[in-house]
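Please read through the structure below; I'll follow up with questions.
For this depiction, one protein chain was excluded, whereas all remaining protein chains were kept in their positions.
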Amino acid sequence: MGIELDFPAVLERWPNFLGGAILTLELAFFATVLGAFLGTLAAVGRRSHSLLIARTCKVYVEAIRNTPLLVQIFLVYFGLASIGLKLSAFTVAVAALTINVGAYTAEIMRAGFDAIPRGQLEAAEGLALSRLQIYWHIILLPAVERVYPALTSQFVLLMLASSVCSQISAEELTAVANYIQSDTYRAFETYIIIAVLYIFLSLVMRAGFWGLGFVLFPRRRRLGTPL
Amino acid sequence: CLFMLTVQPARADLLDSIMQAKKIRISTDLAIPPSGMMDGSMKATGSDVEVAQLLAKDWGLELEFIQTTGATRIPNVLTGKADIIISTLSVTAERAKVIDFSNRYATLQSDIGCLKSLNVKDWADLKDKTVGVARGTTQDTTLSNMKDKELKIARYDDDATEVTAAVSGQVDCVGTSATIINQIGVKNPARIFESKIPLATFDLAVGLKKGEPRLMEKLNGWIAENIKNGKLNAIYKKFHGVELPADMRG
Amino acid sequence: MGGHLNFNHLLFLGHGALWTIGLSLIALGGGGLAGFVIALARVSPLKSVRLLSAVYVQLIQGTPLLVILFLGYFGLAAVGFQLSPLAAAGASLTLYVAAYLGEIWRGCIESVPKPQWEAAEGLALSRTQRMMKVILPQAIRIATPPTVGFMVQIIKNTSLASVVGFVELMRSGQIVNNSLFEPFAIYAIIAVVYFAMCYPISLYSQRLERRMGRGKFNLAPA
Amino acid sequence: MQQDTPATSIVSLRDVQKSFGSLKVLDGVSFAVERGEVLAIIGRSGSGKSTALRCIDRFERVDHGEIVVCGHRVDSPDVDLRALRQDVGIVFQSYNLFPHLTIEQNITLAPCSVKRMALSQAKELARKVLAQVGLEEKLHAYPEQLSGGQQQRAAIARSLAMQPKVMLFDEVTSALDPELTAEVQRVIERLAAEGMTMVMVTHEMGFAKSIADRIVFMHRGKVHETGPASILTSPTTPELAQFVGTGDLKS
Partner (left out) sequence: MQQDTPATSIVSLRDVQKSFGSLKVLDGVSFAVERGEVLAIIGRSGSGKSTALRCIDRFERVDHGEIVVCGHRVDSPDVDLRALRQDVGIVFQSYNLFPHLTIEQNITLAPCSVKRMALSQAKELARKVLAQVGLEEKLHAYPEQLSGGQQQRAAIARSLAMQPKVMLFDEVTSALDPELTAEVQRVIERLAAEGMTMVMVTHEMGFAKSIADRIVFMHRGKVHETGPASILTSPTTPELAQFVGTGDLKS
């Protein structure tokens, strides 16, 4: 007798899978929103005139991009506890994911900023706009539009990478899968099911970003042309 | 069932092929102290490791440890990448649907252990406290099924992460073996844990692929013999600090 | 169980680091070759080939590497292909890396300006000649920085090969921690070792980018 | 070479010097522009015309010399840049409309953000300045939907909306074909007729001749000859003679 694949035995736990998938999406959502914010700040920081701010942002980006997410999560989770700060696994997971994806976002956004032609900035300066106003009105949206596909992929990758949060007791999809498979010892069925679920979730996210792009870029909606 | 798939690779009797190869491949997780771990010189040690070594010696076989993680212990034997599992497998009816278990070679007393200073006497005191467990272990399943007790459970990937969480202060209560509960204080004297509420006693058994009656028979014979001669009890005591139940002390 | 961090532990970690490097090289080699095929398939004149390769990329990019490794190792064994852990990890990483590198390289091929394609066409070069003599040499220059940048991701991602039994850097760190329980110190060491392996590569790729005068960024499976 | 910088000037440069690295681009440039005057700067490529214009709006810092624009000491390190730029409108060769905003949004952006004008009022203003350049119907179009000439006119309208005291134009027609060039020139002529003070760098001799009150001919970073538009037909220096000669050859 070889291996029997008994999907119903595992699928009957669908509420657990559903819960895990929802938590995965929640993690991805919060980390995406906060990470986009943090990353944009860091990207702006890297172009700051203050050497201290620019350096700090660079160190942040490089430190994060060159170490594994799992190590970062452990350091945040156990590090915070060691100094007496007990946060929920969810909070820590969101924080660690945010810090992680923020670094990648910063790198992507920086490329977007660099792609804005100098003439645009001079025109804005010529109109007496302040530095902040120039970032907000002139640079941000076109930069985001230019790197939108890269951002989308990065955040989908973040969702997939959030599986390591199972290590610090966040009950996301992989955690649920591990629980079910050690409870039932039906590892194949479980892994096949979560593979399908992850692919589905990544499609959901891509669709979400597509829709968001529709709202964010009215010009593209009307003209259908990339910047 | 309609969704049931069966894949059948051609194969011979497992016992014969082990004996022919003069080598037994045992799947053991070396990251779950004190059953499987590394000593100061990074050599495998632990109660499961010594049981495996004893078995190989008795049968006159070369021993190969198949490094595994909690998640891959079972797939390793199902797909023939390992012959048997000795890796703190506790026996449950659910699991027995997928693999076969030998007779028990040890037991595992599990408790709820908490920070010594914590005033916990019964289940009611655990309300609002977070209990750390290793995900998918029998302790986890047992606690998860106590729906009426309104417990908050934090599941970690393995015992070690759970202990790390306790040592570093992420949780103040854990559900695990008495041995591990005592270890927490050793690692961090500022956080001494002690057993507060007994949870259950689980039988630990050797796991093997279904449909291997000859290997099963030989394993059971070996276990009975080594219970009688007290070797299994000695190994257990060496690592866990306590003895096996009276009927297993030989 | 217990004791303090000693030389043996460090040796063990070093051994793990070697595996990390070895796995990375395998992944890059296999994934590079397969990725090249994927990139060509993605710009193929045949619609079916383009479609098929696009589906492949979408599937792989939508699945966590952990799951790919698991199914590659145990899944194939379950249907009768017994692969050694090295072969399985190599194959899975190859599949994974190919999808990402293929996408990166497709972008590079397509970013060779359209007039270059037309100029080559106007000179009566055949499709293969156009690709080999005009487009690819230019695409390779564009592709070098992001490819080097992607190596960092490969190095970090080999940590998941522990699921098929490899004791590489991350797993060896976990094993050491599980006998010492000093997570902060040990994971800090691991972080430093990864950083030491990855940062020079990041730096090199950034330098390449700067030399090429373009602000490219690399996508990162975190 | 003349030096005339009376106190009534709206723009005045005195002995302005500017180098990029070892390259001396402006080598003691002086000229002044009166209120309502139209000044055309001409000269060979690389003679420093654009640099001179950019110095006036402080896109470049001068190394030496004095620039006063509408009372702002532009050469001083602590000039209030945003105040200066509210008084000066600048239009470049490459339009530089903001591609993600409609023409209306392009125009209302600065009045709303900088002058804190109410949006409704700004929209009213947008309609007005667009009418001035003959583009009323393009209010809700995006820049890429316009032809080059229309884009350039929209860029002029955008500057006008800030109601500047002086407008600077840097070869605003040289990216356009003859038909579109004529469009933009008509708009500038109208502004001149309405009394706007303007400084323009241009390659179109015919246009300079017809619209400029005064011509500044730059050569190797210096003001080589200056005078009324008539100097184009009767130049006094051989360099200008050669330059306008070349200009004729081109057509």
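A, B, C and D are the chain letters, set down in written order, and residue numbers restart from 1 in every chain.
Everything that follows uses one rule, which is that contacts are C-beta pairs under 8 Å (C-beta built on N, C-alpha and C of every residue); 3 or more make two chains touch, one makes a residue touch a chain.
Keep in mind it's a predicted model, so treat the numbers as computed, not measured.
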item: Candidate in contact with the missing chain, chosen from C:Ala78, C:Val134, C:Val148 or C:Val163; value: C:Val134
item: Selected residue (touches chain absent from view) among D:Asp63, D:Glu136 or D:Asp177; value: D:Asp177
item: Subunit C residues touching the omitted chain (full complex); value: 115-116, 118-126, 129, 133-134, 137-138, 141
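Note that in this section only the chains that are shown with their structure count from here on.
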item: Chain centre separation in whole Å, for subunit C relative to subunit B (CA means); value: 36
item: Euclidean distance of C-alpha centroids - subunit C vs subunit D, Å; value: 53
item: Junction residues of subunit C, two or more chains touched; value: 70, 74, 78, 183-184
item: Per-residue multi-chain contacts in subunit D, two or more chains; value: none
